[in-house]
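Missing here is one protein chain; the remaining ones are kept as they sit in the complex.
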Amino acid sequence: MSDVARRFVMEFERPLVDLEEKLESLKHLSVVEGAELAVEIAALEAEVDELRTTLYTSLTPWERVQISRHPERPHTDDYLADVFRDVIELHGDRLYGDDAAMFAGLASLGTRKVAVLGHRKGRNTTENVRYNFGSPHPEGFRKAERVMLLADRFGLPIVTFLDTAGAYPGLEDEDRGQAWAIASCLATLSRVRVPVVTVGIGEGGSGGALAIGFGDRLIMLENAYYSVISPEMCATILHKEPARAAEASGCLQLTAQDLERMGLADEVVPEPLGGAQRDPVTVMGAVGTAVARALDDLGALPADALIASRYERLRAIGEYSSE
Amino acid sequence: MSDVARRFVMEFERPLVDLEEKLESLKHLSVVEGAELAVEIAALEAEVDELRTTLYTSLTPWERVQISRHPERPHTDDYLADVFRDVIELHGDRLYGDDAAMFAGLASLGTRKVAVLGHRKGRNTTENVRYNFGSPHPEGFRKAERVMLLADRFGLPIVTFLDTAGAYPGLEDEDRGQAWAIASCLATLSRVRVPVVTVGIGEGGSGGALAIGFGDRLIMLENAYYSVISPEMCATILHKEPARAAEASGCLQLTAQDLERMGLADEVVPEPLGGAQRDPVTVMGAVGTAVARALDDLGALPADALIASRYERLRAIGEYSSE
Amino acid sequence: MPISDWFRAREQRRYTAPSEPPRGSESLADGVWVRCEGCKRTLYAGDLERGLGVCPSCGRHHQLTADQRIDMLCDPGSFDEIDGDLRSGDPLEFRSGKPYAEAIEAAQDNTGLPEAVLTGRALMGGLPVVVGVMDFRFIGASMGSVVGERIARAFESACDRRVPLVLAIASGGARMQEGMLSLMQMAKTAAAAARLADAGVPYVAILTDPTMGGVTASFATLADVIVAEPGARIGFAGPRLVERTIRRALPKGFQTAESLLGHGMIDLVVERGSLRETVIGLLVCLAAGGE
Partner (left out) sequence: MPISDWFRAREQRRYTAPSEPPRGSESLADGVWVRCEGCKRTLYAGDLERGLGVCPSCGRHHQLTADQRIDMLCDPGSFDEIDGDLRSGDPLEFRSGKPYAEAIEAAQDNTGLPEAVLTGRALMGGLPVVVGVMDFRFIGASMGSVVGERIARAFESACDRRVPLVLAIASGGARMQEGMLSLMQMAKTAAAAARLADAGVPYVAILTDPTMGGVTASFATLADVIVAEPGARIGFAGPRLVERTIRRALPKGFQTAESLLGHGMIDLVVERGSLRETVIGLLVCLAAGGE
């Protein structure tokens, strides 16, 4: 508890944190002033426990969005360090640039060699600037596509990690064909003759996530989201009020649970109370296990069956009636 | 003859042009002063005729290089206007830019639909600046490769026109991967499953020409050249004297005749005395006929045989011994 | 048929048989007078209509309705709609802002269309094609399940029948009221486009004003040849978002067809008067090799 003050606090955690801080100062007092505060402390501890449980077991979609953005949440780089071995990053799109916001490389997962793609977010300002806060430029998507094709050529399964607020909406990005780069990724990802397993580990923002964000399996962390539009932008469009993002989060049905219910996510990996940042190693281990299991399943399929079933999977998405 | 003065004069034509000008002024005098100069004029005319024939029938390689660069020589745009119909230019590499130095498009040649690629040179300064004097940037080669793949997908034969001093040696061109763009063109051109007919119409400068400059047939205009390096650059490297380009031209064996002798060119299309600029329509007609004939021949081959023979054709190039 | 004859034929068809006005044609000809957003002049609606929605004064290419687009692209009477029975649901029961179910109903009433895209078989210059046209009036021609499904089926129909696909595209992007089901239509249509390309069947896209967001970033830009109308706004991120991101004014011409042509993203910018002819020319070329 001594690190409460240093922890990054999400908006909705404020009442809990206030109570935790009060408890901590009481305990401090208790050390100094003797044991007469014990009863009060015990009561407060019970209150803190109850609030914590209530708060974290009844998370709203908007609260989950905040958890998905938590800076201490495990990011792609953490999975690369913890879940994979022998990681070799591959740089560049061979056309224009190398985009640090998009990781691409080769690695071992258990005894299996795979290609890994993932949006990258930093832990501090320097890293965040370097990774452009996880928002790729066209060259990031083109690098990803290049490595998809490399994986395809050499029969390496592709594992992708989603963690982006979206493709970067810059002026030069538009001029260099952000839409073209994403579209090309989508076409390529739909036709690679190797298994594709996608993991939503944090933010899954729109086309920038989708570019590496579908395949044969979609695994979502409990507090990851995946959405057609950011809640803030949705609220701006609907009400000209970004502050109504909480409401929009609910409407958009963007949580892992929503995706599972809609049949879009195949599996939801649970997180500890409060979010993956509370116990990254356990969460990352569970993700590694889930990915390996998915690859085991998919490895049994011949390539033709694999891409046929990937296509059918996509074709089945959508809700409409025939009059 | 009244346009002698306005004509672009190549260095080696100077003695002839001096004589022609003298003849012209004599004739002018003759009109004014009466017929007493007739004998002198007749003699001079004979001398001019002889010099013209001698000059143009014993062209040195360096003189041919100069003819190949003649600004009034028919350029890719002229062939597009005269030899093809229903030309639809296709712009852009879908990655970075649209390079005017490289034409790419679809067109009719007789009853046949083809894809056309060609370096572009201008007739005046404005055009030359627009076409970067015929030297493509990486995006030009990437556009050409895109259209090669388009032609491949839809079974359209590819006709290419070579007329470049070389790829542009600019700073940003290097940064954007000039070498990568050319290499990728080479790989693609080697494997497209459609006939590829290349016509050397002017300059064939190094890698920038080669990027669209090989295939199943190579047709060379009589005064076109094709070279591993420009004569000037070769002279600079060997002697630090660009002025020794004439000597280098001879050493490099870069003329159409040299290429035919070495088995690299399949056909040399003759030009009128003095060069194609003297009668562009006839020359372009002959090129059109030669291309159509080549396509007729190649059209008979199944695609597998076509690319196998293209590969064998390339594989056979080179001179070496086994000790 | 030369384009001039065809225009004449079209005029005749339109003006000698006025008993049944084409579905949704009211948009441009709502009143007798309309205002051009390009030059701000007031135009006689009939003039604009006859000029295929191109302002006779400034040349601005106004949006066309789906029916007007079919009329200008396809051989007269050749369009045969497919999948016209598909209707959007309200899978998220989206209630924020205008309830989605109401928005659909209003769009249907306003346009006379079932959804933001019409797809069908048709002839263009006598060539059999599969054609799809989008109508921006229908919830900004955003891509929900029905748009995605009809587009995917159009790709599949072109693939199965081995006839070229022509799509006249306009869209504000994904349809957020369908949430992730909408986003995934991008992957679905892109996958269908990839299959068509692998089958070697031509696909020509006509990008019209505006083509933005998830549609640009999926099937719209996966065409073999991309043609755009003059002045059409084409991009991924909305211009206001870009402006907020870069914190300075956008340059003139940003995200226009002409600017993107310069940036190598599209093949051709073609005026509406030559569009049909150009597309037919492209189809004739691309279909020639398969013979």
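Letters are used for the chains, namely A, B and C, taken in the order the chains are written, and counting of residues starts over at 1 for each.
We take it that contacts are C-beta pairs under 8 Å (C-beta built on N, C-alpha and C of every residue); 3 or more make two chains touch, one makes a residue touch a chain.
Bear in mind that the values here come from a model prediction, so they are computed numbers and not experimental data.
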Which displayed chains the hidden chain touches across the whole complex: A, B
Residue in contact with the excluded chain [from A:P71, A:G155 or A:P270]: A:G155
Residue in contact with the excluded chain [from B:L19, B:L264, B:A286 or B:L301]: B:L264
From A:L55, A:L90 or A:A246, residue that would touch the chain that is not displayed: A:L90
Residue among A:D98, A:E127, A:E267 or A:E319 that touches the chain left out of view: A:D98
Residue numbers in subunit B that touch the chain omitted from display: 167-171, 173-180, 182-184, 186-191, 206-207, 210, 214, 226-229, 233-234, 237-239, 244, 247-248, 251-254, 258-259, 262, 264, 310-311, 314-315, 317-323
Hidden partner interface residues of subunit A, rising order: 86, 88-99, 106-108, 112-113, 139, 143, 150-151, 153-157, 194
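The rule we apply is simple: only the chains that are shown with their structure count from here on.
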Overall pattern in which the protein chains touch one another (line/ring/star/complete/other): complete
Chain pair whose interface holds the most contacting C-beta pairs: A-C
Centre-of-Cα separation between subunit C and subunit B, whole angstrom: 42
Distance between the centres, which are taken as Cα means, of subunit B and subunit A, whole angstrom: 56
Whole-Å gap separating subunit A and subunit C, where each centre is the average of the chain's CA atoms: 35
Set of subunit A residues in contact with two or more other chains: 176-177, 180
Subunit C residues counted as touching two or more neighbouring chains: 197, 221, 263-265
